[in-house]
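Removed from the display is one protein chain of the complex; every other protein chain stays in position.
In order of appearance the chains are A, B and C, and numbering begins at 1 in each one.
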Amino acid sequence: MSIHEECGVFGVFTKQPADVSRTVCTGLYALQHRGQEGCGIVVNDDGTFVSHKAPGLVSEVFHEQALCAFPLGSMAIGHVRYATTGGNGAANVQPLLVNHQKGRMALAHNGNLANAAKLRDRLELSGAIFHTTSDTEIIAYLITGQRLKTASIEDALSKAMDEFEGAYSLVLMSPGKLICARDPHGFRPLCYGKKEDGTYLIASESCAISAAGGRLVRDVMPGEILVFTKDGMISRTEHCHQEERKFCIFEYIYFARPDSVIDGMSVHESRLKAGKNLADVHPVDADLVIGVPDSGLDAAIGYSRASGIPFENCMIKNKYIGRTFIVPDHRGDQVRIKLSVTESSVKNKRVVLIDDSIVRGTTCQRIVRLLKEAGAREVHMRVCAPPFLHPCFYGTDIDSSDHLIAAHHTVEETARLIGADSLGYLPTERLKDLSLHSYCSACFDGNYPTRIPDDTRKDRFERKLSEI
Amino acid sequence: MSIHEECGVFGVFTKQPADVSRTVCTGLYALQHRGQEGCGIVVNDDGTFVSHKAPGLVSEVFHEQALCAFPLGSMAIGHVRYATTGGNGAANVQPLLVNHQKGRMALAHNGNLANAAKLRDRLELSGAIFHTTSDTEIIAYLITGQRLKTASIEDALSKAMDEFEGAYSLVLMSPGKLICARDPHGFRPLCYGKKEDGTYLIASESCAISAAGGRLVRDVMPGEILVFTKDGMISRTEHCHQEERKFCIFEYIYFARPDSVIDGMSVHESRLKAGKNLADVHPVDADLVIGVPDSGLDAAIGYSRASGIPFENCMIKNKYIGRTFIVPDHRGDQVRIKLSVTESSVKNKRVVLIDDSIVRGTTCQRIVRLLKEAGAREVHMRVCAPPFLHPCFYGTDIDSSDHLIAAHHTVEETARLIGADSLGYLPTERLKDLSLHSYCSACFDGNYPTRIPDDTRKDRFERKLSEI
Amino acid sequence: MSIHEECGVFGVFTKQPADVSRTVCTGLYALQHRGQEGCGIVVNDDGTFVSHKAPGLVSEVFHEQALCAFPLGSMAIGHVRYATTGGNGAANVQPLLVNHQKGRMALAHNGNLANAAKLRDRLELSGAIFHTTSDTEIIAYLITGQRLKTASIEDALSKAMDEFEGAYSLVLMSPGKLICARDPHGFRPLCYGKKEDGTYLIASESCAISAAGGRLVRDVMPGEILVFTKDGMISRTEHCHQEERKFCIFEYIYFARPDSVIDGMSVHESRLKAGKNLADVHPVDADLVIGVPDSGLDAAIGYSRASGIPFENCMIKNKYIGRTFIVPDHRGDQVRIKLSVTESSVKNKRVVLIDDSIVRGTTCQRIVRLLKEAGAREVHMRVCAPPFLHPCFYGTDIDSSDHLIAAHHTVEETARLIGADSLGYLPTERLKDLSLHSYCSACFDGNYPTRIPDDTRKDRFERKLSEI
Partner (left out) sequence: MSIHEECGVFGVFTKQPADVSRTVCTGLYALQHRGQEGCGIVVNDDGTFVSHKAPGLVSEVFHEQALCAFPLGSMAIGHVRYATTGGNGAANVQPLLVNHQKGRMALAHNGNLANAAKLRDRLELSGAIFHTTSDTEIIAYLITGQRLKTASIEDALSKAMDEFEGAYSLVLMSPGKLICARDPHGFRPLCYGKKEDGTYLIASESCAISAAGGRLVRDVMPGEILVFTKDGMISRTEHCHQEERKFCIFEYIYFARPDSVIDGMSVHESRLKAGKNLADVHPVDADLVIGVPDSGLDAAIGYSRASGIPFENCMIKNKYIGRTFIVPDHRGDQVRIKLSVTESSVKNKRVVLIDDSIVRGTTCQRIVRLLKEAGAREVHMRVCAPPFLHPCFYGTDIDSSDHLIAAHHTVEETARLIGADSLGYLPTERLKDLSLHSYCSACFDGNYPTRIPDDTRKDRFERKLSEI
């Protein structure tokens, strides 16, 4: 599986100045699976904003020295980044920290605007200059632009939301307020919680609230704006429309951490159900069920329970292979270094192999080969998602269907290409079993909840070039 | 579980000069679980030895720039280190590279000499000076000392082995030979394999041979010396005595990777058996079985199969918490950042919790509390090892029984201290089911295969001090 | 002397794509004396801009790996920074790289706008957001704002210059053009040169053109805009007004490197003349003349020649004391570590000590004490500048007269405070001997060539804060 994760956001609001950078750091550790390319924290020390951000993992960027350099504060926000748009440059690492006519604002964002290109064109024509190629800077411009005409930052945000189309889970910080908002479709997750001492926590996933020592209160509703000030929390719901809810179903299948609960559904449970559904729809006579770690494991157990075929934990992922992994001399064998199999378990066995999804098919092919080389007699591939057929404009890293194996091959052809003895996808109609609410499955069925952008290339801003 | 792993060694011998540093690097990635504190590689480029070693993970020390700086060579050795003896200093990182009367020698070592203190005293009295506080330097002195009186490096090694007591799996390299040896008890694993192009690979565990693209040929026999030269491989067996075999049973329970096969037994199978035995000896009426990742997972599946109680994969380990993990503001909650539980799975459930072993009991206590806070009604702890009662002198990081909870408390007291509703250890007599050969279980039963050293403190060499 | 230097800019334009990042790097090495806090390079590879910048020295930021990562290009610009405004944050390191409606622009700037605060207020009210607190971003906004209304980037720059007041020597790069401009007063130096292969070089000082292998063609005239394209160089002179010339006289005294020639005057010659003038105006009966390295040396030789008192090179500056110099245990003695004296030379001697200027007087005091402790019988201080009495708004790091010793003490009092036996400043009327053209000496006489800003505090943008 090689779709990449997207970003994670975190925020904290305390009654008294506290070591809030460490709280955010703890939250970012728990959200690291949502982005490993860069991370940042901005602390609000009574109106002064102190920022540290850099490419790298939380453990690399926020060493003891970096954390010690932060002041105490009553608010802070943080971000972990996977570059879905905006390139890999250090300039694009969030939170974004800007100065505008009414003061300072820090902003962390997860998602993608479907109308980013149009908004950017309009802003540039009015004189805006851009330091980054990320959507976040567009969002910042629209909010601060509205701020000149409105009475408060939350009014400005609400006005700006009239113009955004697409996915955005935002955390933003002004000198005196911590604010979060989720787009009216609720594509990306966002929730808040509380610690016993009254501290508020905002996070992309509930696992980060638990890690930071809080209890989940509830999800931020699609369209909702929450404003945290010294006087407490205010909810604004003018953008909430129940009928627009379209949570990204792929968050349950792959992105989120299994110990998170999103919109009332445990991710772990959702994956068990995916496995159970696969067993119903694509049964097979086999000796054992294996899950591709980490996201295929729960579904494998679900398949095992429903089918009665024993689950085996016999695929090992090397947890020390980091981002900077050096390609060894025998290049074709990278998967062999990242994944291995306990041969005694699979020798002469008929194996059901569960993975979360298939994008290009190359990784699947190598994993099937690994099992065959270890002696597996048959390998029956079962996939927790329907075939990927359409690009995503809301944050998943698929910007065209060019490389999607399912867009160009039948199921039978795909099985043959990856070397599997059989292949079964989760049918689109079964996705509803994975979520309590309505959801977006546009990458599978092409039903987009928003208008489709003209230029969907991820590097559209990088490409722009004109002689001046 | 907080017993720390020990070291891993790797070696490669090719017919033609090749990029052997990358092959070793690949092997070290697969052995990283045996030591995360430091690592090193020495390449033999036609008699010139080029070395790079430093504290840190393989991915940190061997970035592309470091690997590019190595020349091609026909031999190389490598090491990953966990500091069981010798302190954390950079000077102690292996391989050790020394110059002596007959040339150069590089040495990588896994294990601990039980008679290290005596040997060191004797060497110092004859004028030796020591740069490190590790056993490896003692081994180097004895080999090079014998080398002055013998016709070959392998003769010198064999003579030196007459004097070693304890655990040592060695890989050493002279200008023209690659040699490995395993102590006559065979405390620590060591095996060799071959690639299709004839390249020989030596590794602490078979998983590293697979990762490097080779096939396991066999284990190095306890007491055996293997010499690899341009003319092929020679086996010397003058120290092999079948009746002395005493493989460390804790390698199966905890140290080794499940996809390794050691002395004919798959580590994965051995752990499944441990779980099955626990189910036989300590049955309990419960709703689900959970394993503490990573080493408790296989036994949990074994317990589940034997008992019929469903296995749940509902304890999540944060894989991004590295060595440099920063302690957050709420210090008591570190385990909450490293481990988390999917609450929906355990709420109101009676849980069987499987861990590999209990040392001090503090981690167990926190994990049990985590489950209770997540709503578990009962937590029944089952442990894949007997109670730890005695120190180990052969490489496991337990140098006295002072902090061993089982040495000071009954099973019932321990259960109460860690908050479990019941507690069951694997009985000593069941250990034989985990191994095909005879084994060392001295840490459980006090039956030491060698003489017991006078001073067993790990820092005995650091403490030494005299006015001169 | 503790006034800090300001920034340096560099640009290169080649006929054919070349390794222009190395050419810029060479130039920045030669300009490093103008700023040690950060540096950056942007290469223009056929319209794609590749940037690398970071806090640190050129030798730290542009190691081999960083230079190798740059593509070939036909244009590049670079910057070394001393933070006169804008704080020390990484965000403020230049060149600034922005995207606007007509494409990309990279900008490097030396100087300070006197009307920065007013311009920024106006921009913010029209919706602009600021990532940095430097003047450079204001300049970028005004140029790109004009670009929407003009036919070319150079027209936009010319229009924007109508609004700038103060000091700016600019190098900017669009996808197809390299442009440089100097403010109509010409406060800061800027010149261009050519290599034998036709490559154009732009630099703050001529020493950088020589270092990069070129020959100085001439200074950019005050108010001039030069545009380099594939078709050659165009000069625009609509902002050139001979009567406005006001070159910063302190560049000759302190900032510039002695081997540079600025506006027709060799800096080395200018300093020799300062020393000669001091000897005329403040003669003294003494045994030797010493210069405080490095900027006092030339004037000391000038004084020696005019007075006949022998020059001695007996004050040694430790060239290994870097920016990260660790304060030792005896804090008062920092000057002793940075500077030392050959005792045999000064023992029992009457010394004339030449320094470039006196700001607070603390460093002078320590140097005089150093000489007295080394046995000097008398120390007669001679200063190559008049007394500092007024703040500078054009780039020199003096934002108020609060700490200026001369603003609060007579010459006699100052001599006593620093421990000197006599003290003589260069009279204001003698400054004209140091320059061929008219100059700005506002910091000495208060005659400002522009309007005086309302808020002159360097951290005025950092301080801004409002509840929103």
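Everything that follows uses one rule, which is that a residue touches a chain if its C-beta (ideal position, glycine included) is under 8 Å from a C-beta of that chain, and two chains touch if they have at least 3 such contacts.
Keep in mind that this is a model prediction, so the values were computed, not measured.
The chain we do not see here touches B, C in the full complex.
Set against the missing chain, the residues C:47, C:71 or C:258 yield one that touches it, C:258. Considering C:9, C:43, C:57 or C:153, the position touching the chain not shown turns out to be C:57 (whole complex).
Only one residue from C:44, C:146 or C:210 touches the chain missing from this view: C:210. Mapped onto chain C, the interface with the missing chain covers residues 18-19, 22-23, 25-26, 29-30, 32-33, 36, 57-60, 62-64, 67, 207, 210-213, 257-259, 261, 266-269, 294, 297-298, 301, 305, 310-314, 316, 318-322, 324-326, 328-330, 333, 336-337, 340-345. Hidden from this view is one chain, which touches chain B at 47-48, 51, 89, 91, 96-105, 121, 124-131, 133, 140-141, 144-145, 147-148, 152-153, 174-177, 461, 464-468.
As a working rule, only the chains that are shown with their structure count from here on.
Judged by the touch criterion defined above, the protein chains link up one after another in an open path, with no loop closing it. Centre-to-centre separation between chain A and chain B, using Cα means, comes to 37 Å.
For chain B, the set of residues touching two or more other chains is empty.
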